[in-house]
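For this view, one protein chain was removed and the others were kept in their places.
And then chain A:
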Amino acid sequence: MSLLEIQGLGITFGGLRAVHDVSFKVKPGEIVSVIGPNGAGKTTLFNMISGVYQPGAGKVVLSGEDVTAMSPHLLARRGMSRTFQNLQIFQGMTVLENAVSGYHLQERGPILADLLGLPSSRRRARAAEEGARALLARVGLDRAAEREAANLSYGALKRLEIARALALQPKVLLLDEPAAGCNAVETEEIDHLIAEVAASGVAILLVEHDMKMVMRISNHIVVLDHGEKIAEGDPATVSRDPAVIAAYLGTEAEHAHG
């Protein structure tokens, strides 16, 4: 059974059809990638799925429940988490605090207990911190834990965002260009991390520009052009599809396979 189901999703911005009638499914443990040229509507699609934008048409179904246009914090409670194309790190916080923030749903409690610094409040915070430290180790940031997040390199911040998203222990993880701006080594690290997370049974939806990475790790690829789905299938099928080559892949796809 599919965990995440996108049914005929669409949105218009001031008469412009940004995304139109897009449908696909993501199963647990599967990596589905959304690709397409710049401006194809990938991030818009992501923002609709994750509740940032209200879709004009269509439905988003998560674990059998209609969650269309549901507020992101409610989606988080239902097991959806995401990263952002242009980093959304919590400024003014350390790396560790950023990761601990991902545990909000587990560590939150009555504000009065937090104001009074009751033992229950400290216990919740300590448990979250332990989890966060383990996660930072997993993405290779444990040694930077006490540093100001703003001082980290771009690639490190990308991994920090993934760690924060994983802290929610999501059933569905949406990754918006996790490897953008990363060097080859960093890309490979993120690569492994994504494969590992998928192997643990998380459904992963990925938007990515790095074609090699997409071809290597995806089980299923959805191709968008001008807001519409023009093809889908496994990497080999998609990269041979003439419509896809015409729209976008071209030489890059040959690169990936050659």
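Here is the rule we go by: contacts are C-beta pairs under 8 Å (C-beta built on N, C-alpha and C of every residue); 3 or more make two chains touch, one makes a residue touch a chain; residues count from 1.
As a convention for this text, contacts and distances are computed from a predicted model.
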| item | value |
| --- | --- |
| Chain left out of the displayed complex - its UniProt protein name, from "Ferredoxin", "Fe-S oxidoreductase", "Dihydroxyacetone kinase subunit DhaK" or "ABC transporter permease" | "ABC transporter permease" |
| Of A:V52, A:A69, A:A180 or A:I245, the one touching the omitted chain in the full complex | A:V52 |
| Listed residues A:L116, A:A195 or A:A246, member touching the removed chain | A:L116 |
| Option touching the unshown chain, where A:R17, A:K59, A:H104 or A:H226 are the choices | A:H104 |
| Interface with the undisplayed chain - residues on chain A | 50, 52, 71-73, 75-77, 81-82, 84, 88-93, 97, 100-102, 104-105, 107-109, 111, 114-117, 121-122, 124-125, 128, 164-165, 167-168 |
